[in-house]
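Working notes for the structure below.
All protein chains but one are shown at their positions in the complex.
Going in written order, the chains are labelled A and B, and every chain counts its residues from 1.
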Amino acid sequence: MSDPSSQGEALRAEAITKRFGTVTALDGVSMRLAPGEILGILGDNGAGKSTLMKILTGYQPPTTGRLFVAGEEVALRSVDHARALGIECVYQDLALVNGLSVYHNMFLNREKRRAFPPFMLDNPAMRRRAQEILDDIGVNIPSVDLEVERLSGGQRQAVAVARAVGSNARILLLDEPLAAMGARESALIIDLILRLKAKGDLSIVMIMHNYAQTLDIADRIMLMQHGTVTYERASGETSVTELLEIIRREYRARRAA
Amino acid sequence: MIDPKDPVSDTSAAGGVARRAMFGGAALGTALLAMGAAATRAQAAGIPSHPRWRLVFVNHVTTNPFFVPTQYGIQDACAMMGCDYQWTGSATSNAGEMVNAMNAAIAAKADAIAVPIVDPAAFTRPIARAMDAGIPVFSYNADANAGRLAYIGQDLYAAGVKMGERIVSMVDSGKVALFISTPGQLNIQPRIDGAQDAIKKSGKKIDIDVIATGATVDEELSKVKAYYIGHQDVKGMFAVDGGSTQGVSEVIRESKLAEKGIRGGGFDLLPRTLTNIHEGHLDFTIDQQPYLQGFYTVMEMVTFLASGGLVGPADVNTGLKFVTKDNVGPYLSTETRYEGKTDKAAIVPRSGAIKA
Partner (left out) sequence: MSAANENGAVRPSPFAGRLLGAFLRWREASIIVVAMLLTLYFQAANDNFLTEANLQTLSQFIAASAIIACGEIMLLICGEIDLSAGHVFALAPFIMHFANQAGLPIFLALLAALLGSALVGLVNGLITVKLSVPSFVTTLGTLYLLNGFTLTISHGSPVETGGSEAFANVMGASGYAEIIWAFVIVAIMHFVLRQTRWGLHTIAAGGNLIGAAEAGINVARIKIGNFILTSVLAGFTGIIEAFRISSTDPLAGGTAIMFLAVAAGVIGGTPLAGGSGTVLGGLIGAIVLGVLRDGFTLQGINAFTFDMIIGAFILIAMISNIHVGRLQRRGGR
């Protein structure tokens, strides 16, 4: 079912609520994502950012609320279903398997197989395609045969992003992509994200912790507190100071209550 | 700890006959050192000089104390006859491990093999293979129709019958427990069959419970205890193997059951069993003379090898002797290799008339 008000939007969520028993993690969250846009979601721990992410990727269903992908309403049944619609996610723990190579990680659960002998993996094909994807988005890895545990933090993040991009993603969700990274490695990833935006065929949602970096990279930001969206603005129209003030105000209000 | 009285023998160059390892902490070092030394021929009084024959004794419970006197018997006979022996097999009555040990012995070109035939089917082919390879095979302690040359041990079924008759003379009616460590094993199953047959034949109203107690001594004690706690109206508890007998005697002693009129008895001469007979807790035990099971088996092997097979092997019945409070004294007062209580060799003095 298509909603005329969501035409031209890559992704839209309306009044998403998620309850776990007596705990309400998300309380009526709405968001939208324009095509080719980078949206930054900010907020402290416990604000509900990760829960929202899990719902958008199909990992969990919302308790109530509606989702629209490219204007069409959907009820995401599973991660595979979300993927089929072009939604890919890179989790904070990267979902990389240490004991496997770069190319095996990039094709995890999407492995290519030979026609004959049956069941046999087509490693050469996966190797080639993995290298292509990495080259395409400008990520420099010494060899796709290396086990991912041998890579630096930034390289691992890049591989995780490459995996998501390489499976024809239309919407890319990144959970804390710059967590625990030094300045140099952050620069690597920031460049990658901006390159991806420049290619034009991806819309990106990033959960972030660092206000300054977010305002630098994202087109729009969304502030979440205690399971609701409390502030939404284009990056150019707000500042770190303003955002911090909103948070301080809310904290004082709670303490007084 | 067994301490062989012989010096460490060297390896014969001919045929690569392995030498015997020493026990204790020196074992590892000695094992590594004693490789490929010069040949030694044995010279024992009475038979001509011969290479140190290697006699492999496979066993089903290698670490069971019952067989300690058997190993002393083997050692003494080997010392006399100038041979080496290997004591191997399984510690847990595992037929597969015993078959593996026999196969290794055949591949090592052992001079003779002895094995208790505790499984009716598993040993037929290995014995045939050994005999085809020219290795004489004897059975000891347990027997079956499996192609071996001779059996050295107790007539197991007859021993069971005798025990059954003894039980019938002690218990008129009521519940009686018969404990067996590993049912189906041919070294003890015939005894329990004999006992049950004798009891049934007597016509008395005796209700028999057959309980399996497991292959190791500690487990056996626990099982007997657990049975008694659940059946305190039992009139008598008897066992057909050494470990279970010791367990029965301990349970009777701990709970002072002899005073309550509960009878007990079994097989083999484990130390606690003898003490408990002496103190009146257990009525009897039956000696199958494990020392002879080792000693005579070696003798049979040597005479077969010395005579090139002309001196045919002969079954040896190592006997059945009831040990009761009346005659247990000497068993306790002496510590000899013959009963396995010490490794010190000695001649045991005896005087006076002999009561059959």
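One rule holds in what follows: a residue touches a chain if its C-beta (ideal position, glycine included) is under 8 Å from a C-beta of that chain, and two chains touch if they have at least 3 such contacts.
As the structure is a prediction and not an experimental result, all values here were calculated from the model.
J.: Quick one: which of A:12, A:32, A:49 or A:83 touches the chain that's been left out?
T.: A:83
J.: Of the residues listed, B:101, B:150 or B:323, which one is in contact with the missing chain?
T.: Answer from the full complex: B:101 touches the omitted chain.
J.: Looking beyond the chains shown, say which of B:63, B:173, B:327 or B:342 touches the absent one.
T.: B:63
J.: For chain A, which residues reach the chain that was dropped from this view?
T.: 59, 78-80, 83, 89, 91, 93-100, 104, 108-109, 111, 113, 119-121, 123
J.: Spell out the interface residues on chain B facing the chain that's missing from view.
T.: Looking at chain B, the ones touching the missing chain are residues 2, 16, 18-21, 23, 27-28, 31, 35-36, 54, 56, 59, 62-63, 84, 86-89, 91-96, 99-101, 103-109, 119-122, 124-125, 133, 182-184, 189, 212, 215.
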